[in-house]
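Here the complex is missing a single protein chain, while all its other protein chains stay put.
Just so it is clear, A and B label the chains in written order, and each chain counts residues from 1 on its own.
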Amino acid sequence: MSEVFYISAAIAIMATLMAITRLNAVHALLYFIVSLLSVAVIFFILGAPFVAALEVIIYAGAIMVLFVFVVMMLSLGPQAIEQERSWLNPRIWIGPAILALILTVELTYLLLMKAGGLSGVKLVGPKAVGIALFGPYVLGVELASVLLLAGLVGAYHLGRGGKKIEEASRGVS
Amino acid sequence: MTAAVPLHHGLIVAGILFAVGLLGLLVRRNVIFILLSIEIMLNAAGLAFVVAGSKWGQVDGQIMFIFVLTMAAAEVSVGLALVLQLYHHTKTLDADSANKMRG
Partner (left out) sequence: MLELLWLIPALPFAGFLTLALFGQKLHEKSIAVTGVGFIGLSAALAILVSASFISSPPQGYFYTQTLWTWMQVGGFSPKISFYLDALSMIMMVVVAFVGFLIHLYSIGYMKGDEGYSRFFAYMNLFVGSMLTLLLAEDLLLLYLGWEGVGLCSYLLIGFWYKDSANGRAAIKAFIVTRIGDASMAVGLFLLFTSLGTLSIQGLMNLASQRWPVGAPLAVASAALLLGGAVGKSAQLPLQTWLPDAMAGPTPVSALIHAATMVTAGVYLIARTHILFTLAPPVQTAVAVIGAVTLLIAGFSALTQRDIKRVLAYSTISQIGYMFLALGVGAWSAAIFHFMTHAFFKALLFLGTGVVILALNQEHDIFKMGGLRNELPLTFWTFLIGSASLSALPLITAGFYSKDLILWQALSSERGGVWLWAAGFLGAFITSIYTFRIFFLTFSGSATSQVSRKPGVLMTIPLVVLAVLSLIGGFIELPETLGNSRLLSNFLQTALPPLQAVTTDYSTQGSLQFITSVVSLIGIIFAYRYFLHSPQHTGRRENIMKNPVAYAVHCFLFKGWNFDLLYDTFLVRPFLWAARTNRNDFVDLIYRGMAAICRASNTVLSFTQSGKVRWYATGIALGIVILVGIVEIL
């Protein structure tokens, strides 16, 4: 069964790499959704079915969909793709690639030094999660709800209407 | 249905995903892609939490992942609203165009 882990890990990595190199925004988002789905599979393998479901429902199903909606709202058009092509010449990959590579190497080295233990030995079901959420972590839950409220209000205000915002800001300044 | 996977393998996967997200953040100029890369990084961090939590067989890793998820949601909504504002003001999605805080 652990081969499934390695397969979905490979898919996740490859899909993510594809996601960041696409010129079309929607293509990139879709690739990322694939990556999220494979990460959900990994969660499942590791004995965390609840978060696997949450990953699919919320992350892939809500957040990414929100992304797709916004991209569609922007209605970028073909000249956006041309712009991306011009911005993405191979030369600019060199520096960040080196940085990311060094980071990966460092992390891997760190992790391999202190290898130990196995994951995914035990299945931790939704019931246990629920008990913990409303037990020791109830304060965190409340705070998360306040955060979501703040995000809601902020998003509503900012996205209300471009012109009104402009007039308001011009009136202030 | 659960399989035993060495801990460090899972964490290495999370690390690689994080690095890929960082790479995307540094390379892409379009703010949509930058936000996307941030999401990739958040996801990778959550994966690391879950992997570590499952090693001990406890629920805390999953709890942390839920909080990360919540925060990602809030952040994405506000962030995308800001992207819309930026687009209305500057008619472009170039992250480098917002450089008025230059020194």
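The working rule: contacts are C-beta pairs under 8 Å (C-beta built on N, C-alpha and C of every residue); 3 or more make two chains touch, one makes a residue touch a chain.
The structure displayed is predicted, hence computed values, not measured ones.
Those residues of subunit A that touch the chain absent from the view are 95-96, 99-100, 102-103, 106-107, 109-110. Where subunit B meets the chain that is not shown, the touching residues are 22, 25-26, 29, 34, 95-96, 98-103.
Just so we're on the same page, only the chains that are shown with their structure count from here on.
Averaging C-alpha coordinates per chain places the centre of subunit A 5 Å away from that of subunit B.
The touching residues of subunit B, when paired with subunit A in their complex, are 1-13, 15-24, 26-30, 32-33, 35-37, 39-40, 43, 46-47, 50-55, 57-63, 65-67, 69-78, 80-85, 87-89, 93.
The touching residues of subunit A, when paired with subunit B in their complex, are 1-2, 4-6, 9, 12-13, 16-17, 19-20, 25, 28-29, 32, 35-36, 39, 42-48, 50-51, 54-55, 58-59, 62-64, 66-67, 70-71, 73-74, 76, 80, 83-84, 87-88, 92-93, 95-97, 99-101, 103-104, 107-108, 111-112, 114-124, 128-129, 131-133, 137, 140, 144, 147-148, 150-152, 154-155, 157-159, 162, 165-166.
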